[in-house]
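== chain A ==
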Amino acid sequence: MQFFGGSDISPSPPVTTGSGDNGHMMYIFNRNGVCLLYREWNRPLKTLDAQQDHKLMFGLLFSLKSFTAKMDPTSVEKGNLGVPQLPGQGCSFHSFRTNTYKLSFMESPSGIKIILVTSPKTGDLRESLKYIYNLYVEYVVKNPLYTPGTPISCELFNTTVDQYVKNLA
Partner candidate 1 sequence: MIGVGKLKQYTNVLEKPLSKGKQEVSLSAFAFLFSELVQYNQTQVDNISELERRLEDAGYAVGARVLELLCHREKGNRRETRLLGILSFVHSTVWKVLFGKVADSLEKGTEHEDEYMISEKEPLVNRFISIPKDMGTFNCGAFVAGIVRGVLDNAGFPAVVTAHFVPVEGQQRPRTTILIKFAEEVLRREARLG
Partner candidate 2 sequence: MDGAAIYSLFIINKSGGLIFYKDYGSTGRMDTNDSLRLASLWHSMHAISQQLSPTVGCSGVELLQADTFDLHCFQSLTGTKFFVVCEPGTQRMEALLKFIYELFADYVLKNPFYEMEMPIRCELFDLNLLQAVQKDRVASLSR
């Protein structure tokens, strides 16, 4: 019997040349807005408690998505503002930048949202998010002890993600 793709995470991670302290935090939400994972590497400023912080983040993503779907200057049919969009439906966004941080966003077809907050100078992280999604599939979804929709507590996943984000450019 042969196994394919068992030991390697595919695709292989994008080349990283980071200095090690670009990552601030990461969120993973499922489609119902449950925060499956929150990792924090460098966050000197905390204004809210964890639960409210997650709620605010999910709310912002939801609003931003309906905003971009409505704003989309290339399509005629934009639907109504505020009506929830299915994953992959309508114009979405992949990042925004402020003077203090950059937020990169990815949504999988199943509605898993991965959010990475890094330093504002970080480049395009779309490939990196895809890679993190792959890690999620490999280490979380394929873990028989994991119940979908519950907070992730897979040691292997956490350490791999930590390691990977540390080296992000």
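Inclusion criterion for the candidates: all candidates are chains of the complex that A comes from, given by their letters.
Throughout what follows, a residue touches a chain if its C-beta (ideal position, glycine included) is under 8 Å from a C-beta of that chain, and two chains touch if they have at least 3 such contacts; residues count from 1.
Note that the structure is predicted; figures quoted are calculated from it, not measured.
Enquirer: Could you work out which candidate touches chain A in the complex, given the options 1 or 2?
Expert: Contact with chain A is made by candidate 2.
Enquirer: Candidate 2 touches which residues of chain A in the complex?
Expert: By the definition above, chain A touches candidate 2 via 24-25, 42-45, 47-48, 53, 56-57, 59-60, 63-64, 66-68, 70-78, 81, 91-101, 103, 117.
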